[in-house]
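Below is the structure I would like to discuss, written out as structure tokens.
A single protein chain has been omitted; all remaining protein chains appear in their positions.
This part shows chain A:
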Amino acid sequence: MIAAAVLAALAMICAVAAWRLTFARWTWRAPRTAILLWQSLGLTWGLASIGALLAFALDPYRKGVVHGLAEFLLSVEFGARQPYDYLRLGALVAGLSLLAVLVALPLAAGAQTLRARRRHRLLLALVARDEPAVPGVRVVDFPGAAAYCLPGLKSQVVISDGTLHLLSSAELDAVLAHEAAHVRERHDLVLLPFAALRRALPWSKLVRDAQASVELLVEMAADDRARQQCCPRRLATALLRFGTSAALPTPQGALGVSAPSSVMARVDRLVRPEVALPATHRFLILAGSVALAISAPLLWLLPG
């Protein structure tokens, strides 16, 4: 019973920590560390929630989640089912369902993302052109402002024709450095599980806020990489030009409520940089994240 209680407490702690983290501002001073903490919290929350349900359900075996589950599966196979009360049976079904959902959803989201990217890549091949002024970048003839990265094994950076007119060459360099950082650090893989979780729990404000936080942190991490290669102010003016160009009327519900403030937060950060989080703090958070991520699997093995 101890394992179940500890796992339930752990899941609770993760949820509260995630909630607190959506308001935290120190994260902006160390975006990469904060992203790692988010990933660790998400993973641990999932494992602890599933583990708590399963640990409770499999408590009569006194062998912990992993071995208890193995024994349960074997005993079902041999037809010698333990007499279960309905509460434990319910917990078992809930735990296994949650496990299935949390495994299946990112996989489904990944498959859908790959399909969308494949289609995008095919279309790009047909309508995008190469521009001698910006080698290695695909240009689409579109008057509005757009710049993005199409991630994959061969990632492509794409900008619209309108972007070329909108930005000065120094600003364009800053934007391209930003996108190159997304490519290099595979930020799309960071965002994927959070997007999947949001699709699983669309009504949860916490999950929505968590996704928005991670999206913003990923952008800030890319901004930090870009500012090492170019003038931060150039990146800031590029952001503002992009944001205010408002090429298309935005349909309601398409953009997050936090969207305007997130761009302004990035600009503010570039123009008035705060001191980065001290290395010792970053290390402690890093160590905490790792410990957290290891704790749940270990608790799955804890008998009783």
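Everything that follows uses one rule, which is that a contact is a pair of C-beta atoms (placed from the backbone, for glycine too) under 8 Å apart; a residue touches a chain by one contact, two chains touch by 3 or more; residues count from 1.
Going forward, contacts and distances are computed from a predicted model.
You can't see one chain of this complex, but its UniProt record names it "BlaI/MecI/CopY family transcriptional regulator", from the set "Tryptophan synthase alpha chain", "BlaI/MecI/CopY family transcriptional regulator", "ABC transporter permease" or "DNA ligase (ATP)".
Residue-wise, the contact with the chain that is not shown comes from A:146, picked out of A:146, A:217 or A:230. Among A:192, A:286 or A:302, only A:192 touches the chain left out of the display. Only one of A:15, A:164 or A:240 touches the absent chain when the whole complex is considered: A:240.
Of the candidate positions A:2, A:74, A:127 or A:276, contact with the hidden chain is made by A:127. On the side of chain A, touch with the chain left out of the figure occurs at residues 109, 112-113, 116-117, 120, 122-127, 140-142, 144, 146-151, 158, 160, 175, 178-179, 182, 187-188, 191-192, 194-195, 198-199, 211, 218-219, 222, 233, 236-244, 246-248, 250-251, 253-256, 259-260, 262-264, 266-267, 271.
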